[in-house]
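What follows is one structure encoded as C-alpha cells, with my remarks underneath.
Missing here is one protein chain; the remaining ones are kept as they sit in the complex.
Labels run A, B and C following the written order; every chain starts at residue 1.
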Amino acid sequence: MYLFIEQSLNGLAVGSIYALITLGLALVYGILGVLHVAHAGIYTVGAYIGYGVYACTGSLVMAILVGMVACSCLGVLIERFIYFPLLKFPPYVPLISSIALFMGMEEFCRLVAGPSVRTFSLELPFPELKFLDIVISPTLTGIFAISATIFLVLWFITTKTELGLAMRATSQDMDIASSVGIDGHRIIDIIFILGSAIAAVAGILVGIYYNEVYPAMGTVPAYKSLALIVVGGLGSVQGAVIAALLLGIAETLLIGYANIPLPRDALAFIAMIAVLLWRPQGLFGKGA
Amino acid sequence: MLLQVNDLNISYKEVRAVHGVSFSIEEGELVSIIGANGAGKTSILNALIGLVPCGRQSSIFFSGKDITSLPSHERARKGIRIVPERARVFPRLTVYENLLTGIYGLRAKVDLKERLEWLYGFFPVLEERREQYSHTLSGGEQQQLAIARALISEPKVLLVDEISMGLMPLLVEKVFEILGDLNRKFGITILIVEQNALASLRISNRAYVLEAGRIVMKGNASMLIQDKRIREAYLGI
Amino acid sequence: MRNDRAILQISDLSKHFGGLKAVERVSFDLLEGEILGLLGPNGAGKTTCFNMISGIYKPTSGSILFHKKRTDGLSPHQMARMGIGRTFQIVRPFATMTVLENIIISLGLQNYQTIGRSSKKWFTPTTRQKAMEILEQVSLCGLAFKKAGILPLGDLRRLEIGRALALKPELLLLDESFSGLRHEKISEMEKLILSLVKKGISVLLIEHNMKVAMKLCHRVVVLDHGRKLAEGTPEDIASDTRVIEAYLGKGGSAYYATSSE
Partner (left out) sequence: MSSYVITVSIFIVIQAIVAYGLNIIVGYAGQISLGHAAFFGIGAYSAALLSTRAGMVFWVAAPLVMLITGGIGLILGLPSLRVRADFLAITTIGINFIVEALFLYVPFFGGALGIGGIPRVRFMGLRLFGTSYLGLCLLCLGAVILVSWWFTKCWAGLACMALGEDETAASSMGISPVRFKLLAFVIGTAMAGLGGALYAHQMRFIAPSDFGFPVSVMILSLIVLGGMGTLWGPLIGAIILGALPEIFRPFTEYRMLLYGVILLIMIRFQPSGLLGEDSIIRKILKKYWTGGNDEK
C-alpha cells in the first residue's frame, strides 16, 4: 500500500514535469496553431543553462532565473523569425521547420556541452515530508511546490488579469481581438516568453529529478507532449495539464506493477489513439 | 470630417474586391453603405479597422490624422470600434469577460460601473447572462453583446457590419432602433454596412450604394429611399 | 401539392445545429424544366437547404426525394452521381489547377466509380475537347490554361457552373451565382441559365437580389429564419405583404403601402 502511494507520488512528479513542458506547447498551439516541437529543444537548452550556471555559481535560484530569461529570449526569437513568417503556409511547413530547429538545438547542446551525460546532483532545498510511513523526499516536495506554484500563477494570470483575458481573447479570434485594441503580436510574444520560461524550469527540474542532463533528453518529451495535447483536446490548456498528470501516474504505475510488454514511452500514443477513436476532439476539446 | 476615405482599393491575391472607393463621415452622422452580398462592403470595413491592407494610393484619415498604415489595435485605441459581421463574440469567454475585452487597456480611463449600467439599460439580457459563456447565447443576443462590447469603450465612431444577418425581423427592427437612438440621443457617429437597404436607410442621414466594389450612388437617405433604381435593385418591385 | 412532374420533392426538412434551428420543416417541389428560386434574407437557411440537398449535411428530420427516390443521408459524391450539380456561395475552385483541369475533374464522374476506369489517362484529346465545349458554353475558352486561382469572381462563378455542367446534371443548384457581379455580367449569367433550362436542366437557385430572381424564376419559395414564408409565382410573391415585411421590416412595408398609393 505504501509502495503504491509512493509510486503514485513519483508518478505525479513525473506528470507535473510533463505538464510543465506541455503547457507551453498547448499555449502556442492555442494561439498560432503551430505544433511547436522545438519547445522540447528550449527545454533541453534550459536544462543545460541551468546546469551550467549552477556549476559555476552554485546557486540554484540563479540557475533557474538565468535559464528562464535565456529561454524566453530564445522562444521569442523562434516565434519572430521562424514561425511568424511561415504561418501562411500549410501547417506541415512550420512543423518541419520546428523539427529541424529542434534537431539543430539538440546538436548545438551536444557540441557545446559534449555528448556525455552530465550529472546534476543536488537535492532541492525543500523540507522532507513524512506522513505515517510515507516519506516524500525534498526533491519531490520541491517539484510539487514549484509546479503547483507555476500552475497557480498561470491560472491566476489567465483567469483573473486583464493580460489573461487578452490572451484568451486572442487565441479565440485574433482579428477581433486586435479590433478591440489588443496588440496580438505582443500577446504572442508574452505567450512564448511564459511557455519558454516554464520549459526552462521543467528542464532544470528533470535534470535534478533524474540526476542527469544530456543532449537527447528532449526527444521523448517532444513527441510525448504532442500526444498529450491531442489527448487533452488541441488548444485546451487545462486538458493538456490534466492529461499530463494522468500520464505521469499511469506510466509510473504501469512500470511498477503491470508486466505489460510495452515500452513506457509508447503509452502516451496508445492512450492518444484510444482517445481519438472514442472522442475525436480529445478529452477536453470543444466540438469541431 | 471625422473619417475620410480616399480612393480605397482592396485586393485579395489577384482579385480586386474594391475599386477606388471614396467617402467621408462627419461627426455625429449616421451613414450607411448599402449593397448586395459580395459587393465589397465587409472588405471596406475591414480596411477601416486595419484587418485588410489597402492598396497603394489609398488613404484613410481619422480626425484629420492619416491612419492608413496604423495597425488594428492602435486604431481601436483611437476610438474606431466595430460590430463585426455575425457578431464574432469570443465564444469561450463569458458575457461579462467579452464586455471587459472592449475596454482592454482603457480600464483606468473608463468608469466601468457607470458604463455597464448604461449598457445594461439598453441590453438587459446581457446583465441576466453575465456569467454565461457567450457561445451559448442566441444570434440576437450575440449581436447585442457585440454592440455593447464596441460601445463600452466610448468609441468616436462605431462601424456596424451586416447586423441584420440571421436576425429575426422583429429583432432587426429593434437593433436598428437602438442604433438610431445611439446616434440621435447620444451623438455617436455610426457607419452601417447593410444589405437590408430600407431598414438602414430609414435611420441614416446619408448613404452610399455599393455595387461590385464601386460606389454607384450616394446622397441623402430620405432621397435614396424614394429612388426607383434602389427600390428595383433591392426589392424587385 | 404533390406533382408527377416533380424532379425534386422536399418534405418537412429540418436541420438543427445545436440549439439553432437553421431550417425548420420546409417543404417544396421542383418540377422538371423549371427554374425555382429560393429567396430570403441572409441567414434564412437557404444555403443550409442546398447543403442538405447536395448531401453535405444530413437533415435532422424530413425527407428529400430525387426522382421519387429517398436521397437524404447520401453523401455528396453519391448525389453528384445521381445527377445533381452545384455551385458554392463562396466559390471553391481548385485554385492551383488550370480552368481546363477544373472542368476535367468533373468530367471524370464515371471514371471515379471503378478501379479499372479510374486508372485510365485523363488528359486525352477527347476529354480535352469535351472540356473545351463546356468552357465554350460558359464562355471561358480564352482562360482555359490560366490557373483558376487568379480569375475574378465572375469568371469563377461561371467556372463553377461549368464544373457542375460537366457532370451532365438533371438538376443544377446555383448558390448566389449573381452576387458580386456587375450589371453586364448579371445579364450574361441570366442568358447562360436560360440556355441551360432550354436544354432540359432543372434549376434551383438561391438569390437575394429580388430583381434577378423575379425576372428569371418560374416559381419562388421564400425562406425566413429557417421556415418557408411563401411560395408562388414571382408576381404573387412581390405583392405578398409577409414577404415585403420580412425584407423591409414593418416600417418598410408601411412605407411601401403609403408610397404606392
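What we mean here is this: a residue touches a chain if its C-beta (ideal position, glycine included) is under 8 Å from a C-beta of that chain, and two chains touch if they have at least 3 such contacts.
As the structure is a prediction and not an experimental result, all values here were calculated from the model.
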Just to confirm, in the complete assembly, which displayed chains does the hidden chain contact?
A, C
Can you say which of C:M79, C:L171 or C:L223 touches the chain missing from this structure?
C:M79
Just name the one of A:Y92, A:F156 or A:Y257 that touches the chain not displayed here.
A:Y92
In the whole complex, of C:Q89, C:N111 or C:S187, the residue touching the missing chain would be C:N111
Footprint left on chain C by the chain that the document does not show:
54-56, 75-77, 79-81, 85-86, 88, 92-97, 101, 104-106, 108-109, 111-112, 115, 117-123, 145-146, 163, 167
Which chain A residues touch the hidden chain?
29, 33, 35, 81-82, 85-86, 89, 91-93, 95-97, 99-101, 103-104, 107-108, 110-111, 223, 226-227, 229-230, 234, 261-263, 265-266, 269-270, 272-273, 276, 280, 288
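The criterion applied here is as follows: only the chains that are shown with their structure count from here on.
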Category of the chain touch graph - line, ring, star, complete, other:
line
Taking each chain's centre as the mean of its CA atoms, the one lying farthest from the centre of chain B is chain A
Work out per-chain C-alpha centres and flag the one nearest the whole-protein C-alpha centre.
B
Between chain B and chain C, centroid-to-centroid distance (C-alpha), Å
31
Using Cα averages as centroids, what's the distance between chain A and chain B in whole Å?
42
For chain C, which residues are in contact with chain B within the complex?
19-20, 41-43, 89, 149-153, 176, 179-183, 185, 208-215, 224-225, 234, 238, 244-252, 255-256, 259
Touch list for chain B against partner chain C, complex:
13-16, 36-40, 138-139, 162, 164-169, 172-173, 176, 195-196, 198-199, 202, 211-212, 225-226, 232-237
Partner chain B, residues of chain A touching it in the complex
162, 165-166, 168-169, 172-173, 175-184, 286
